[in-house]
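All protein chains but one are shown in place.
In order of appearance the chains are A, B, C and D, and numbering begins at 1 in each one.
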Amino acid sequence: MFEAVNLQLAAGQLLQIGGKNGAGKSSLLRILAGLARPDEGAVLWQHQPIDDSDFPQNLCFIGHLSGVQPQLTALEHLEFWQAAFGLQPADGYRVLATLGLAGLEDIPCQLLSAGQQRRVSLARLWLTQRLLWILDEPFTALDQSAIVLLQQKFTEHLSRGGAIILTTHQPLTQHFPEAQLLELAYRW
Amino acid sequence: MFEAVNLQLAAGQLLQIGGKNGAGKSSLLRILAGLARPDEGAVLWQHQPIDDSDFPQNLCFIGHLSGVQPQLTALEHLEFWQAAFGLQPADGYRVLATLGLAGLEDIPCQLLSAGQQRRVSLARLWLTQRLLWILDEPFTALDQSAIVLLQQKFTEHLSRGGAIILTTHQPLTQHFPEAQLLELAYRW
Amino acid sequence: MFKWLDPYAKPETLYRLCGLWFPWLMTAAFISLLIGMVWGLAFTPADYQQGDSYRIIHIHVPAAIWSMGAYSSMAIAALIALVWQVKAAQWAIGAIAPIGAVFTVIALFTGAAWGKPMWGTWWVWDARLTSELILLFLYLGVIALSGAFADRQTGAKASALLALVGVVNLPIIHFSVEWWNTLHQGATITKFAKPSIDASMLWPLLISILAFGLWLAALTCLRLKTAILQNEQHRPWVRQLVSSSLKSSVIKEG
Amino acid sequence: MVMFKAAFVREWRLLARQKADWLNPLMFFLIVLTLFPLGIGAKPNLLAEIAPGIIWIAALLSVLLGAERLFKDDFRQGVLEQLVAADEPMLFYVLAKIISSWCSTALPLLLISPLIALLLGLDATAWLAVLLTLLLGTPLLNLLAALGAALTLSADKGGILLALLILPLYIPLLIFASAAVDNASLGLDYSGQLAVLSAMLCLALALVPLAVLKALKLNVG
Partner (left out) sequence: MVMFKAAFVREWRLLARQKADWLNPLMFFLIVLTLFPLGIGAKPNLLAEIAPGIIWIAALLSVLLGAERLFKDDFRQGVLEQLVAADEPMLFYVLAKIISSWCSTALPLLLISPLIALLLGLDATAWLAVLLTLLLGTPLLNLLAALGAALTLSADKGGILLALLILPLYIPLLIFASAAVDNASLGLDYSGQLAVLSAMLCLALALVPLAVLKALKLNVG
């Protein structure tokens, strides 16, 4: 599917994967996240194949699907992920308030709007201390203020030495002048 | 939920409903499309309540959900909607090719990428002669070229006397200087 | 067609009406229940065949009849809710269903208790008993369905539809004793000709039946009142009601 | 009519794509049937005696099990909301769904009924009765299953709520059908039961599709 993709990412870097619909961005992200296996080649994490390293413990992946359970409330969603990440219970209310969800913490997520659900899903990024974020079109359904918020979070994460790989159809570069861009070509 | 929304739309007009996440855009669209019943007030079509008029026969609604069956191919999807709209069988291949899906007509839609699925879903707009289009964030998952394509289609539809109501978080105005904009405020 | 119904369908009016009726219904139910039970259980002669065990009839028959009565009224409410989109009728379904279910349980339980001395077994799978059991399942289905949706409105409407469909079971229950040969008693008092039961037993029984009916109505009013308050809690008239009742209680205390 | 054809073609394409949709109910039916001899022990007389009831219970459960998916996918993917909004002739859509679900779940059962009769040791008259009652009864099963599926569409309880709603409605059917087969194996007349079954079927055919339609709109709106 891909021809000779070769990429490296250092700490503090953001990599945007671009390309038209169907170019293979999502497929590439799933390979990078270890969810799919490449036909050829390998994904390395600190010079080791990801299967043999502590790569999964350093990864936070959010794909096209939000991972938000419709019957649970936003707060309960966060509690679960805190435990899953092995974190101390933090103040979920605060994170949700940052994301503009104050007052909606106790409503089943299925009653939230599309953008609000996306925000709940992205709230994981405010919790985790993991190094590598792999995000597939994180800006979907978000309004401008939420996009700004998320980009600020990205900047903060990068400045702490984290790395981000993401896809999006909206141009990013003005906010992240140092971002790498990998264009995948669509060929059929 | 809403306070005093009052809007009118004439033929050839585009109405963009704006507002932050959770402002009530989707809810408003569902009410306008007759899928939900307003607690108070009424939706009129050519001066008649929509329940009593030929409104549904003039409507093409595409919401947050794509309406694409994962197991069917793009072509089969189109055939179904042609029949449902009561149209003569048209050349599905041509429409799909216009949308950049040439060569993918016979693949079950679940194997397509997110943006390609969205394109299949939007292909209905190329088929129908219905007057009013109600679209909830139609640009989601689309790449730049597809967005341009869709906006051209909008222009064409408007020039033919059609009307469009849509929501989107991306600014539209430079392409449609005459578009009306209705901003909903988010209040909790 | 039912325009005269409209004012009563307004939640506020309905709430007042329920509040008005409830004390009367409840007192009437209580008094007739007392008369029926005391007369029936203590003062009527023992049956020459069944001895004293037949006295359970004073609970069994009213509960059984009104388990069906409750279902019919629920179905009527469902029809109104679906056809005329009356919200109050939706709430009425939710108000009646649990009461009806309890009546059904009582009928089943007393029937089983009566069956043990009469037929020598708690339970047989005959048509009357089974269809009454189905009635219970239908009630439970209506209750379960109304609670199964994230959107309450959808749940209410869906359960209304189910309640309507379930009406087919009512004739089956009633006529089961005629259509199949069963262990259960044939129609003795609910047939149109002269009841085949002695008057000294009939009168207390009729009073008990009346009492259960009143009881059903009273409880429905009560539950409907609560349902209205719950569903309308954000409306101005409820707020007003609450604040005025708060004020009056303050005055009393003061 | 165009809509009916389109919906029907669509259903058959889906069925053809997923052969399991019609193979599985059949296999489930067979497996449930084999559970009984295993659970009860190999007592031929006993088995022959309970055979009619068991055939019917297995048929009923296998229809029930496939019912949940009937409208679920179309609902999840938003097909239904688009149809409702455009007020397409939804009744045809509903009918096409019900008919093709009957073809895919019940028809195979009819076709293998001789095999079942053989397995459970039923004679020819009893088998004929089984066949006739299945012919009259299974459309009713599918109709009611469609109603249940439509009612529980946006409920997040899955198949078991559906089962709960529908099984009570199946019971009259079960009673008459197994009584018919019972009578047949005793050599008695069972035209009365067949008449009742036909009457129930006619009633359901007239009313259920409309109720399904109503329920679908409820769940989408």
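The criterion applied here is as follows: contacts are C-beta pairs under 8 Å (C-beta built on N, C-alpha and C of every residue); 3 or more make two chains touch, one makes a residue touch a chain.
None of the values given here were measured: they were computed from a predicted structure.
Summary of contacts with the chain left out: across D:Ile112, D:Leu174 or D:Leu213, the touching residue is D:Leu174. Only one of C:Leu17, C:Leu133 or C:Leu206 touches the absent chain when the whole complex is considered: C:Leu133.
Checked against the hidden chain, the listed residues A:Ala11, A:Ala42 or A:Ala83 yield one contact partner: A:Ala83.
Touching the missing chain, out of C:Met26, C:Ile76 or C:Val124, is residue C:Val124. Looking at D:Phe8, D:Phe36 or D:Phe92, the residue that reaches the missing chain in the full complex is D:Phe36. Interface residues of chain D with the unshown chain, by the touch rule above, are 18, 20-21, 24-25, 27-28, 31-32, 35-36, 38-41, 46, 49-50, 52-54, 56-57, 60-62, 65-66, 68-69, 73, 156-161, 163-164, 167-168, 171, 174-175, 178-179, 182. On the side of chain A, touch with the chain left out of the figure occurs at residues 33-37, 56-57, 59-72, 76, 79-80, 82-86, 108, 130, 134.
Mapped onto chain C, the interface with the missing chain covers residues 121-126, 130, 133, 137, 140, 144, 147-148.
We take it that only the chains that are shown with their structure count from here on.
Across the two candidate interfaces, C-D and A-C, the one carrying more C-beta contacts is C-D.
Note on chain placement: the centre of chain A and the centre of chain C lie 56 Å apart, centres being C-alpha means. Remark: chain B and chain D have CA centroids separated by 37 Å (rounded to whole angstrom). Measuring from the averaged C-alpha position of chain B to that of chain C gives a distance of 49 Å.
In chain C, the residues that touch at least two other chains are 150.
For chain B, residues touching at least two other chains, in rising order: 64.
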